[in-house]
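What follows is a set of notes on a single structure, which appears directly below.
Certain chains of the assembly are absent from this excerpt, and the rest are unmoved.
To keep things simple, chains are lettered A and B as they appear, and every chain counts its residues starting from 1.
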């Protein structure tokens, strides 16, 4: 059994990490930290874990924590991870970080996107940004892993096969990513904007421009495409709690052929347990829809083409807290430790829900 | 009092027309037709009208109907209006048609977009496609009016000021319109796709390519822009009943300046009772959101710019059954008859709801 620790376990991503790890057949949760809830039962904060665990939150004390876990998952806010992770990394722990602090390879990007100077640029190249479906071998060999943002994972998995396929002639300067995100993506802290009466029924363009995940998406997809790509991203809050749909609009100068695109997706994700290609002729769910991944680690991808405008519409759907965050992190840990990639993650989604 | 008739009054748009017209201070509803519900009380089909009207549906009998109304609203399915409207038009009635059958000016477009040959191409040029904020004077003089589709009205109102402003240098070949639509937009007929358990919680890309409203949008905006524009449109069903948000992504080669764009919107909609420009610095509703127009005839428009990608994001929000359909139709009638444009339409939206 691998001993795992969870830093900042009181948020929604922390709660999902705990839920997955407590049920993981090859892991045991050594501790979960929380500044605010230290000493409190985990199930008081994550009431779904009542009857599942009697664990209590502890405060963060690096000297104790290093010895008692083999792998540490960090669900700290952006900026906080960069302060705490270096000492754990230096102590030799395996780390899966879910903040943005070790996602970008170029330290010069941190002032631009996150407004701070990175305190340990040297660590950036040691962290592997993990999307196992795209860089499985690299993750297997890593001790330090960063897990991308939820909209980033979803967008990247939907777009990677298209950007690899040179014959499509995708216009890499004009890629529009229009994301629709459930409320859990914005965390557990109450505010007027998240007050139920104000949030119910919305289609809220909360980040129409300047979305930070664009940086991660561009970094990964540029590497895949072999050219510098540019992503025009807008994010909307919709009337659900879990789930993301990203709709990416690409303009293609080449021959846009459904069969070729199918083939690109099939080749990209052959053997991938957690990516499903969804493109049916009939039924209510002909294309990816977050409703169908809730509770699972699946990322559903699919596409449609429009000859008249020379457009490819690429769709990706995830449960933002699972494949978009905690599930991708656990999947990464499985690979880092040589376990079955799907261990603890093979649950089917709930339907209907 | 103007006597109005409603053809096909049993659908959601028909019901909304009846709700608005029954409460209109200068109109009286002479009749409402329904093939299926002829003889039935209107409130059995539209249960919100219980206690509001004792009207019964009648079957469609042109000879009777012509004499008893001054204005006819037609909420027939596409293809049906084209069969029925000509005789009413020839008889001299004022008509507001809410189908697509008289929206496109070029009869050659009907086989392309709707799969049928238009039976009366001569009538197409007599119909005015009415968005009063854009062609008020034309509507005032019209006897025959077509009201655009709900996503079309919403998109057009959000984009018109930008396409008029040459200095922005909008790339008219790569306009992406990503629409999020409530369930009422797909009508009242049950199916597996609209079964509550299957439809709840979705973000469903039901029309990622080939959306017919693109034809109307291109027609109107091309005229405004003075060049042929192309619209790349995708539509998604979201977890609400009423409301549309359209997110339009434009690439601009010119100088994109917030103040100039503000000015363009202000000039376009100065004096327009039903268009609100929403672009605030604070609060949960800084940009258009359909939640805030529910129950009203407002179209909220707003925008954001992104220098890095040369992008303008233009947002439009309507209640799809009101400003997106029945409200725009009644507003058109008001103008056609020389009434106050806002007569019967001045209700504020409900909040919270």
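Definition applied: contacts are C-beta pairs under 8 Å (C-beta built on N, C-alpha and C of every residue); 3 or more make two chains touch, one makes a residue touch a chain.
This structure is a prediction, so every number in the text was calculated from the model and none was measured.
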Size of the entire homomeric complex in copies, 2 being in place: 4
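The rule is short, and it goes like this: only the chains that are shown with their structure count from here on.
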Where chain A and chain B are represented by their mean Cα positions, the distance between them in whole Å: 38
Chain B-touching residues of chain A, taken from the complex the two chains share: 171, 174, 176, 178, 180, 192-193, 197-205, 208-210, 230-232, 234, 236, 238-240, 243, 245, 247, 249, 251, 283-285, 287-291, 294, 304-306, 308-309, 311, 313, 315, 317, 352-353
